[in-house]
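Removed from the display is one protein chain of the complex; every other protein chain stays in position.
Chain IDs A, B, C, D and E follow the sequence of writing; residue 1 opens each chain.
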Amino acid sequence: MVLLSEVLISMKRIEFVINEEALQDLIRLLRNMDVRGYTIIKKAGGFGSTGERNPEDYALEQKNAVVILACEESLAEKVILTIHPKLREFGGMCLVTDCKWTVGPAVSY
Amino acid sequence: MVLLSEVLISMKRIEFVINEEALQDLIRLLRNMDVRGYTIIKKAGGFGSTGERNPEDYALEQKNAVVILACEESLAEKVILTIHPKLREFGGMCLVTDCKWTVGPAVSY
Amino acid sequence: MVLLSEVLISMKRIEFVINEEALQDLIRLLRNMDVRGYTIIKKAGGFGSTGERNPEDYALEQKNAVVILACEESLAEKVILTIHPKLREFGGMCLVTDCKWTVGPAVSY
Amino acid sequence: MSLSSLLVPAILFFALGMFACLIKSDLKFPPDMHKMIVIYLLIGIGLHGGKELAAANMGDALSAVYAAFAFGIILPIVAYIILRAIGKIDPLNAAAISAHYGSVSAGTYMTAVAFLAGIGVTYEAYPVIMLAIMESPAIMIGLVLAGYSRRVLGGESKDQKGMMKHLLIDAFTNGSILLLFGSMAIGWVISEPSYKKIEPFFELIFMGALCIFLCDMGMEAGKRISEFKSVGIFLVTFGIVMPLIGAAFGITVGHFMLGYSVGGITLVTVLAASCSYIAVPPAMRLAVPEANPSFYLTLSLGVTFPFNIVVGIPMYYAAAQYLHETYYPWW
Amino acid sequence: MSLSSLLVPAILFFALGMFACLIKSDLKFPPDMHKMIVIYLLIGIGLHGGKELAAANMGDALSAVYAAFAFGIILPIVAYIILRAIGKIDPLNAAAISAHYGSVSAGTYMTAVAFLAGIGVTYEAYPVIMLAIMESPAIMIGLVLAGYSRRVLGGESKDQKGMMKHLLIDAFTNGSILLLFGSMAIGWVISEPSYKKIEPFFELIFMGALCIFLCDMGMEAGKRISEFKSVGIFLVTFGIVMPLIGAAFGITVGHFMLGYSVGGITLVTVLAASCSYIAVPPAMRLAVPEANPSFYLTLSLGVTFPFNIVVGIPMYYAAAQYLHETYYPWW
Partner (left out) sequence: MSLSSLLVPAILFFALGMFACLIKSDLKFPPDMHKMIVIYLLIGIGLHGGKELAAANMGDALSAVYAAFAFGIILPIVAYIILRAIGKIDPLNAAAISAHYGSVSAGTYMTAVAFLAGIGVTYEAYPVIMLAIMESPAIMIGLVLAGYSRRVLGGESKDQKGMMKHLLIDAFTNGSILLLFGSMAIGWVISEPSYKKIEPFFELIFMGALCIFLCDMGMEAGKRISEFKSVGIFLVTFGIVMPLIGAAFGITVGHFMLGYSVGGITLVTVLAASCSYIAVPPAMRLAVPEANPSFYLTLSLGVTFPFNIVVGIPMYYAAAQYLHETYYPWW
């Protein structure tokens, strides 16, 4: 990716999987930290320490929301330190990966 | 991310994209390997060696399922070696990335 | 992952989040570049430089599509250089990550 | 009662759904379709009930409310004792399961209504209030039983008070209950000509829509049957015996205490015999996360619901008829 | 007019929806259900209108078309002037909000139809053409106002022509408008026996389906109420005053210029007083991306719609009745 060094900037990609019912709380926290962009995928299913979550189960619909967030390292640290103690309450997990952001006309990280 | 070394643990992030009809089989395999957490996104579309899959096509609904799985390297190796020969049957692909798991109260990896 | 060196090949994972209305245009561009595989998740929500997009808002339904694409570095460069100037028009973002592709019977990268 | 009374279309569609599941058909109704029909059916039953109640006696309505509370409180306790004493089920699972049996299943109630309509039997307006009320008290008793179980187990005591408040609020703001109460209130206040305007939608096509609902429920029940093994023989038996115990309570109260007609007694019996799968499962998941959902869901949807639909309703009706002809009410 | 005329089931269900939202109930209708009912209602209203129009006078229909265009052009300009001059709202938000008030709400129209049906009042066939036509012109005026605002602000001038063409095409290919026009055309051409075959679906059960639609709209409106604070007192007031201004235009045109019956005047008034939430919001999001959607959505769905449903319709009807009895039309 040598050729692309001008187009790509190093960033962190944070991926939350939380109980969909806690989504509003997570978003509020993120917005308060001046996060400028995120993507939400709802109605995800899964399995974890609290058992299975099936968004299509007839009598016990349980949904996860996947939130993807690309941001600079400094903001990423802030985000992780803030959300980390809340993870249990949100019923979920959080992964962090290195990534490159493709520079575009709009800055939303 | 120096500051966060206590909060983040190195792990592998495995991402499967398979035919939704094979999802039960994949999950069964994962559960048998004592995987303790995964996330499922259904009704994905895509394109690959077997052509297009469109979950909204009226007469030929074909759906992919995306399964995301974070686990320790040792388990990741086991998972990949087990699933690898089955990929054709599942009609899909499997990507592996390095990632950091944010330590929380519950361990589901 | 030493053991797996024969099963895993280094690749790039490109992740687009764009306005769902621009999805056809993006796909056409990708197909023209001989991309041989991608995965699409529709009806995603999000927040960015153009404000909030909520796929479930009653009067103002705005949807994102997430497109995931694994390919070799050379193709990845081509893809990024081609899409990069179009990102504003597509109303979205593009992340690039290193990943490993699990070798399977079918090659779709 | 002849065999043809079993050939109520709604019940046949239930059987069709179970059959589809049995032969592993790819038949699948969109999940939203199910939600939509449930919304429609609840409003329909509420409106109809409300209109009838407008012409009814308040004192009698109050008796029905009392009876609903009594069922919601007594039945879970009976269930808990059986599960603990005979089945040796662990306390928290016992608490979660019990709560379901103090509550009701609107689907069973509507099937019973279709059954009575099919054989031309009339019924009182009060049972619909009981239907609306009974979902909630059992949830509270479930929480109380779980709290008691936790103390017995000596584990960390949860914030029982906070949870109780939370569940109480949930129970009163629960969508299904609100829809039922709300449309009951609307059916109550609107004038006859107003009702006539919406009657074709909410009454005329009701029985047909119920068929589609029950076909879907049949598939749902069919799916759960495969989990019988993991649930064990005791619990499966319990899922058939407990509705019979509930029915015994119900028929007694319906005939001797409330003094209803055969149709009314049947509905009260069905309410007491049925077991929730709408409001109680999510409440128990929240209040008793230690309990295994596949236990209470399999029992409720896979055992008790089909038992009541296929065997229970005609049986309760026959019993009600016998009782009505043989004994006088207590007053 | 007695209080009981307010007890139209459709309006009560709207209130139930708002109540559910107020008490934070988890009641939620599947989003697709809403879309389906809207499709159904639009086709129903179109078919019915088309059938009536087949028997109507073309000259009179043309007058209705003129009136629709006049509303679509004049009302947004009035709204813009008020928002700018009195409210000091920034030009682009003012333009986006204005466009909504030149357009119409099919939901409000249908509730008015239910209201008139509830009290047994007949009405002309022409207002339904106005309903189909009015959505579009206001969008264009909105764009013109936005272009004007941008020039005033001295900002980069957007490709106004291209956008105009784009929006014109969008307006004519808009799904809801197409459905309305299309089913109007179908209702027009089909024979009476053909119509009879589909009447049970599109007319008989219409009023009941409308109840479910309005219950959902009530929840939607209720959600928006929580955003009143962020919208500010001026705009909330505007959301109540502007429909009254529109209504004044509407009632004048309906009585004095179109010479309709009380029912017809009421419908014209409702059209002028109502405010779009179907075709205009996405058009304004595209054409005036600088404007804040939460302003126009809150006004349209959270203020004007509920105001019209609960207070407006009966008031407009009373006014129409008074006017009709007191003054002659101009010709």
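Following the convention adopted for this analysis, contacts are C-beta pairs under 8 Å (C-beta built on N, C-alpha and C of every residue); 3 or more make two chains touch, one makes a residue touch a chain.
Fair warning: this is a prediction, and the values are worked out from it, not measured in the lab.
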Visible chains in contact with the missing one: B, D, E
Hidden-chain contact residue, picked from the options D:V65, D:V78 or D:M207: D:M207
Sole residue of E:N93, E:T108, E:S136 or E:S183 that reaches the chain not shown, by the stated touch rule: E:S183
Contact partner of the left-out chain, one of E:M18, E:I43, E:L167 or E:A273: E:I43
Hidden-chain contact residue, picked from the options D:G87, D:G118, D:G259 or D:P289: D:G118
Contact footprint on chain D, counting only the chain that is left out: 4, 7-9, 12-13, 16, 19-20, 23-30, 32-33, 36, 114, 117-118, 200, 204-209, 211-212, 215
Contact footprint on chain B, counting only the chain that is left out: 50-51, 56-62
On chain E, residues whose C-beta touches the chain left out of the figure: 32, 35-36, 39-40, 43, 170, 172-176, 178-179, 182-183, 185-186, 189-191, 193-195, 197-202, 204-205
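Simple rule for what comes next: only the chains that are shown with their structure count from here on.
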Fewest hops from chain B to chain E - one hop per pair of touching chains: 2
Equivalent interface positions on chain D and chain E, same or different at half: different
Most remote chain, CA-based centroid, reference being chain D: C
Rounded Å distance, chain A centre to chain D centre (Cα mean): 40
Chain D residues counted as touching two or more neighbouring chains: none
Touching two or more other chains - residues of chain B: 41, 97-98
